[in-house]
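Here the complex is missing a single protein chain, while all its other protein chains stay put.
Each chain gets a letter, A, B and C, in the order it is written, and its residues are counted from 1.
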Amino acid sequence: MTRLTESARGVFVIAATPFTSDGALDLASVDRLVDFYLGHRVHGLTLLGIMGEAQKLTAEESLQVVRRTLTRVAGRVPVVVGVSSPGLAPVASLAAAAMDAGAAGVMVAPAAGLRGDEALFDYMASVFRVLDPATPVVYQDYPQSTGVYLPVPLFHRMVDAFPRLVVLKHEDAPGLAKLTQLRQETERDRRRRVSVLVGNGALYYPQELTRGADGAMSGFAYPEMLVEVYERFAAGDVDAAEDVFDAYLPLLRMEHQPGVGLAVRKTLLHRRGAIASPALRAPGARLSVDDQREIERLVGRLERRLKG
Amino acid sequence: MTRLTESARGVFVIAATPFTSDGALDLASVDRLVDFYLGHRVHGLTLLGIMGEAQKLTAEESLQVVRRTLTRVAGRVPVVVGVSSPGLAPVASLAAAAMDAGAAGVMVAPAAGLRGDEALFDYMASVFRVLDPATPVVYQDYPQSTGVYLPVPLFHRMVDAFPRLVVLKHEDAPGLAKLTQLRQETERDRRRRVSVLVGNGALYYPQELTRGADGAMSGFAYPEMLVEVYERFAAGDVDAAEDVFDAYLPLLRMEHQPGVGLAVRKTLLHRRGAIASPALRAPGARLSVDDQREIERLVGRLERRLKG
Amino acid sequence: MTRLTESARGVFVIAATPFTSDGALDLASVDRLVDFYLGHRVHGLTLLGIMGEAQKLTAEESLQVVRRTLTRVAGRVPVVVGVSSPGLAPVASLAAAAMDAGAAGVMVAPAAGLRGDEALFDYMASVFRVLDPATPVVYQDYPQSTGVYLPVPLFHRMVDAFPRLVVLKHEDAPGLAKLTQLRQETERDRRRRVSVLVGNGALYYPQELTRGADGAMSGFAYPEMLVEVYERFAAGDVDAAEDVFDAYLPLLRMEHQPGVGLAVRKTLLHRRGAIASPALRAPGARLSVDDQREIERLVGRLERRLKG
Partner (left out) sequence: MTRLTESARGVFVIAATPFTSDGALDLASVDRLVDFYLGHRVHGLTLLGIMGEAQKLTAEESLQVVRRTLTRVAGRVPVVVGVSSPGLAPVASLAAAAMDAGAAGVMVAPAAGLRGDEALFDYMASVFRVLDPATPVVYQDYPQSTGVYLPVPLFHRMVDAFPRLVVLKHEDAPGLAKLTQLRQETERDRRRRVSVLVGNGALYYPQELTRGADGAMSGFAYPEMLVEVYERFAAGDVDAAEDVFDAYLPLLRMEHQPGVGLAVRKTLLHRRGAIASPALRAPGARLSVDDQREIERLVGRLERRLKG
């Protein structure tokens, strides 16, 4: 089993959680989806994020998803498990179970309602206290959802204090200047350089790679785009990377819609054969015939453009 | 086992969840707390509300609290269990387990992010579909936390559509005019009259009783006040009811502070011998020596006033 | 002077408000910007929106901008003036002054904090009461900023009640299904058909035109794109319209960033010679050298693509 480190690179795709049309967990589709992601050469998987409908699962179901995925992945790529919760006790118990089952690390977003630098630092200190000391941690910086703002100097203080903090999932918005500031201050002060993987629907992915991101932690239904952009960028061909990104952007933007984006994503994953049903677990958005026709049209345009 | 009905009256105290100082569930204190509440003659108990730190418990711990409480109560009063969750599946599984264990009903707040009357109605319809048809439901109207506004006409539409919707936990703010509107429209249209129990820290309790509330669903550390106000009011002695309320108001207001109110409440419950430790589970507020001295002073003033 | 009606079509560009680098109103640039917009054949102008930094102007400055713009436009296209305010009195006084100066109509977003259908309807009724009865009104549906959700049935009730409500600025998100529902219900119930112009950065512009929008009320720094997409779409060449849109999408997305989008827009307008300084009035975002280089790069890519 590989543990996540600061050298994490590439695409740690945010895995969808498959359900049957009547809302039951669809474990067979978990296998299919793992095969789909690995077939598109992702560098890792991230389970139980917001886009994985983690908050709609019971505790047992969460573990079922983790174990099924880890079994199917069988060590081929590292798997990160989201364990955020309003209480430290559920954080600790899910993290322990996930690491036992073979996860490479856990992802934590701060509890909503924390105010001020000290409160956030103390919260993360308490998280690290309840985790096994060997557990690698991804900090999810997503203030749009948590309401908790992370200043760069505070993040560096956390990097110094918590050696197992190895990845920043960067999805603050606006976030481009923050990413530049982070990389500059790390270098200026000769600090430990953590991995930065970008979320936020990867809407600014090429710009973020240029500014020092190491890859993406995003769930776009065409993970091959995320991988290809990363590879071309890593190979130094920035314009080619951006050409690929731009071709997919009209569709990517549809997955970025608040409230319905995940339904678009699952419809695309279903259309591509990666999951048996596009259903979200209730409560969740449903697409109309108009919505589906619109997606179909955009897929057709994408395919023509990729051929061209 | 008694099921909750529209005739629910009096004080269904919101039970605190006791933890040891290191954050473990303190089941022995659950017994002690039940004895404390019943010793103060409450008419019912409500478990796993926001003030019960429900969101910090694992699923197994939630069930442990429910079962321990029900065993100790032993049918003497009805027990309501909060089952709100972002996903319907956890709502259904906790509700089923709670009812199996002998609960009298469940309390549901709408999932955050619902927009518009239709979305809210549909959500509640889906909740009732996943519950056993015999399960009585308390609707928790708490938009300060959920962001979901409940107009009175929509509530009446729900009352008509869902026969097992039997109690409104009223804690919208401002809420006094809404309560009056609710009672007037019920009567005008000769609808089924549900029970209304007030939350929101009981800060407007006498006014709410005058406007048609049937009691309180609140967790004030002096439940005898909640009971006595209810009884005096029911006996027609409104001024005496309000005199009692006013005596406790300086302390009640301290429990109503955002962020630290629950720490004040648990400190008082601990001081009164109802729980072994005043600790909140992490992450949670802690009181300073200044805070404790301040509470001590207010308790002293209360005791002198009650003697006078 | 033309009044705005339900037949409003095309691009009513949201005009930036130009400032000098020390924050003074730059009225000479108002002229230049009007020439720029009209040179790109927009169908109308919209002043004093959020993206026009309206909230940072004094009342006198607002009027100066309105008058200077109207003088320069000289009746060639209709000009809409944003008059939203927490108080009805400022709404009324700015609307009266704007209409006196020759505006074609006013734009109103509901006051923040309204809860429920009745409160929103009553608010709009009170707005129409304080306006001159001949003043045409654009309703700005932007709940991300106001917190006020507008259900389609309520909007139709408003259309019936207020004959001078002639345009919906559609920028709810998600908004595509809402737009379809609006057009379907208008037709099904044979109601008055109002104009719908889309905002929200025009991020879903082709899809919205397909679903029944009549144009855009957006401030993208390349208004020629907004116009060309509209014209090609109106001519029935949907794919060509979308090709144009897609070419600009990488840049449009940069203007859609929360917090810094307007700084990107003004930088582009300045680069294109439309305003003398890219400065936002304080407090406002400033772009770094990195930001500017990034924009430069995207402009280069756009220009190459347009040539291709």
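As a working rule, a residue touches a chain if its C-beta (ideal position, glycine included) is under 8 Å from a C-beta of that chain, and two chains touch if they have at least 3 such contacts.
Since this is a predicted model, take the numbers as computed values, not measurements.
S.K.: So which shown chains sit in contact with the chain we cannot see?
M.R.: Its contacts among the visible chains are A, B, C.
S.K.: Looking at B:191, B:272 or B:301, which residue reaches the missing chain?
M.R.: Of the candidates B:191, B:272 or B:301, B:301 is in touch with the missing chain.
S.K.: With the missing chain put back, one of B:7, B:21, B:71 or B:257 would touch it. Which one?
M.R.: For the chain that is not drawn, the touching residue is B:257.
S.K.: With the missing chain put back, one of C:39, C:75, C:113 or C:300 would touch it. Which one?
M.R.: In the complete complex, the chain left out is touched by residue C:113.
S.K.: Would you indicate which residue among C:90, C:153 or C:174 is in contact with the undisplayed chain?
M.R.: Of the listed residues, the one touching the omitted chain is C:90.
S.K.: Across the whole complex, list the residues on chain C that are touched by the chain not included here.
M.R.: The missing chain touches chain C at positions 23, 53, 55-61, 85-90, 93, 111, 113-114, 123, 126, 259, 281-283.
S.K.: Residues of chain B in contact with the chain that isn't shown?
M.R.: 173-174, 176-177, 180, 203-204, 207, 210-211, 239, 242, 246, 249-250, 253-254, 257-260, 285, 288, 290-291, 294, 301
S.K.: Touching residues of chain A against the unshown chain: what are they?
M.R.: Contact residues on chain A toward the absent chain are 115-118, 143, 149, 151.
To be clear about the criterion, only the chains that are shown with their structure count from here on.
S.K.: What chain lies closest to the overall centre, CA atoms only?
M.R.: Closest to the centre of all protein C-alpha atoms: chain A.
S.K.: At the chain A/chain B interface, shared numbers over all numbers used: above half (same) or below half (different)?
M.R.: Counting shared over all numbers used gives more than one half: same.
S.K.: Report the inter-centroid distance (CA atoms only) between chain A and chain B in whole Å.
M.R.: Each chain reduced to its C-alpha mean, chain A and chain B end up 37 Å apart.
S.K.: Going by the touch rule set out above, which residues of chain B reach two or more other chains?
M.R.: Residues: none.
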